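Partial view: only certain chains, each at its native spot in the assembly.
Just so it is clear, A and B label the chains in written order, and each chain counts residues from 1 on its own.
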Amino acid sequence: MDDAVLSRRSLIATGAVGLAVPAIGAAVALTGGAAKAGATRKITIWAEALPGGLFGYGLAPGQATVPGPLLEMYEGDTLEITLVNTTNQRLSIHAHGVDYSTTSDGSPLHGSYNNPGEIRTYVWRSREMSAAAGRRFMPGSAGYWHYHDHAMGTDHGTGGVAKGLYGALIVRRRGDILPDKQFTVVFHDMTINNKAAPNTPMFEANLGQRVEWVAIGHGNLFHTFHLHAHRWVDNRTGMLESVSDPSPTVDNKDLNPGSSFGFQVIAGEGVGPGAWMYHCHVQNHSDGGMAGLFLVRNADGSMPPGAEEAIHRFQGHAHTTTSTDTDDHGGHGA
Amino acid sequence: MDDAVLSRRSLIATGAVGLAVPAIGAAVALTGGAAKAGATRKITIWAEALPGGLFGYGLAPGQATVPGPLLEMYEGDTLEITLVNTTNQRLSIHAHGVDYSTTSDGSPLHGSYNNPGEIRTYVWRSREMSAAAGRRFMPGSAGYWHYHDHAMGTDHGTGGVAKGLYGALIVRRRGDILPDKQFTVVFHDMTINNKAAPNTPMFEANLGQRVEWVAIGHGNLFHTFHLHAHRWVDNRTGMLESVSDPSPTVDNKDLNPGSSFGFQVIAGEGVGPGAWMYHCHVQNHSDGGMAGLFLVRNADGSMPPGAEEAIHRFQGHAHTTTSTDTDDHGGHGA
C-alpha cells in the first residue's frame, strides 16, 4: 500500500489523524510530513469482482471493498491513478470535483474506460481558488467529493454504481482541520453501502473524537441523511467558518444521486456515548433497512451503559413492522 | 398552560411578538422578560387520539393539534418535556437539532418511548457555538427544527408521523429578530398538515407584519415548498446576515422527509395584500391538493379587494382538472 500513501501537508497536521477504518474501506490517508504544494502522487487501484455479484475498488490485489478506499488530496495536488481491471466487464473511474482532460473523464463518450483485463491511467488535478473580479474568486477544488464507475452496464455506469463501484474523495484546503476518524456512507437505492439493516455498517468512535463523515448519494431514488444527536453546518466544512457565518445548521440533508457532502462532529459531544442511529429519513426507506449505528464508546474505548442492548435490538428488529420489543425497555418515569 | 410558557430572554424581545396562531397550533412562546441564560423550562405535552384516526400533541388535555404546538427555546436553554400518552399506542417524542442522551432519544432502539397510558420525561438541551480551531466554530443549536414520534407503528415512528404526531421547534440565537406571527407548514406525503386543498390551512397576517414560517417535510415523497410573491434567503435566518452574505435568495425550496427550514417575510411587502398561494411545486402534488392560502389583509385587518373572490375560487376549485372558472376573471387589458 506504499504507493497509496499521499503526503499530508496541512499546517495543522499531526501524526495521529486521518486514520483509515479498515472495516469500511482503507483510506488513502494524507500522512504527516511537509511535501511541497502541487505534488503528484501515483496510486494503483484494482477493480475486482466480489461475492454476491458486487464489484469493488481496492488499493491492493484482493482488497477491494464497497465503498472503495477513501482518497484524499490537497488543493493543488495531482492524483495519478493506474486502474487495473481484473474483471470481465468494461469499467472506469470517474471523479467529481477535480480537473481531468477528456481522456481521464471515465466515460465511454471519450473512450475513457478499461476493457476487461486492461490497465489504464486516469489523472485528476486540483487547484486553489483564483481571482475573478472585485473580491470574487472562482472556486478551488476543495470539497467532499466522490468517484464512481461510468462505463459498466450503460454509458453512465449504472451497472457499476449498482454493484458497488464507488467511493469518497476529499480535496482539502490548506489549514483545514483534520479528523481522528473517517466514515463513508453511500445512500444507494434502498441500501447503505449496498447493505440493508441490520447488516449496514456500524461506525465506531470514542467519546470526544473528531469524526469526519462523507455522505454520497447514488442510484435512482431520493434520500435524506439523518444522524441522531449530532449536527453540522451546511457549508463547505460543516463548521461555522466565523462567528458571522450565515449557513444553517442541519442534522438531516438531502442526499440524492451524484451528490455528496461531508462534515465533522465531536463524537457524543453534549449528548454522551451510546449507539446512535443514522438513517434515511424517508420513512419507507428507514423501515426498509436504510439505517445503521454510530457507536460512540466511552472515552477509554469501553462500552457505555445500554449500548449492547441497543445493538442487540438493532440486529434483531425486523425494521418493517411494529416492533415486538414493547416489554424490555426501561427508564420510564414522570 | 402556565407550565408551557417559556421565558423570553432576547436582547431585542418585546411583549408583542411571538404570538401563537391558535387555529394552527398553540405555540410555546418565548415571553417577555429577562431570565438568565441556561434556564431549564418544564412543560407537559399530552399525546391524544383525534377524530379521523389522527393523533396529536397538545399543551393541555383535550387540546392536541396537527401539527403540535410550536416549541421555542434559546441557545443554552433546556426543555424538560413530560409526555403523557393518553392513547392505546406506543409513541414517543424525538427532536431534531438539540442535545439529548439516549434515554431521551425517543426511539425504541433505546427503549425511549411511552407505552399506552405511560408518562415519561424527555430532556432536550441546547448550546451556543464553541471554538474549534482558527476562526472556526462548532455550531450551536440555533435553527428551525422539528419534533416527531419515533415509535408508533414502526421503530422509526412511521405510523405516528403518518397520523399527525409532529411539530415545529425553534432554537434561537440571542439577538435574533422575533416575528409578529408564526406558521407551521408540514409537507407530508400528499398533504399539508395532514389536510388537502381546499381544507389546507389559510394563514393570515396584516400587511407589514413580520411573519415567520417553519416548513417541515415528512413521509415518503419528495416536495418543494413555493410561496407566491414573497422570498427569503437560503441561510439560517432567511435574511441576509450582512451586505456581503453570499447566500442565494429563493422562493421555492426542497422540503423532504426529516428536513426543515424557516424564514421571516414582511407580509405583502412590495406586492400588496391579497390571498397569496403557497403550494408544493411538484405539479401533480399541487394539482392533487398540496396548496393553501396566505391571506395578507390590509394593514388595518380589513379584507383587500379581490381576496374574497380568490378564497371562493380556492375553496371551490377541483384542483385536479382544468378549471371551469374561465368566465369569471377580470382585469384583462393590453
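Basically, a residue touches a chain if its C-beta (ideal position, glycine included) is under 8 Å from a C-beta of that chain, and two chains touch if they have at least 3 such contacts.
These numbers were taken from a predicted model, which means no experiment stands behind them.
Note on stoichiometry: the full complex in this file contains 3 copies of its one protein sequence, with 2 placed in the shown coordinates.
The definition used in the following text is that only the chains that are shown with their structure count from here on.
For this pair, subunit A with subunit B, the centres built from the Cα atoms lie 32 Å apart. Remark: subunit B residues 82, 90, 96-97, 99-103, 105, 107-115, 118-121, 125, 127, 129, 132-144, 153-156, 158-159, 161-162, 217-220, 222, 233, 235-237, 240-242, 245-247, 254, 256-261 touch subunit A in the complex.
Chain contact summary for the complex, subunit A toward subunit B: residues 12, 175, 177, 222, 224, 226, 228-229, 231-233, 237, 239-254, 266, 269-272, 274-277, 279, 281-287, 291, 306, 309-310, 313-314, 317, 319-323, 325-326, 328-334.
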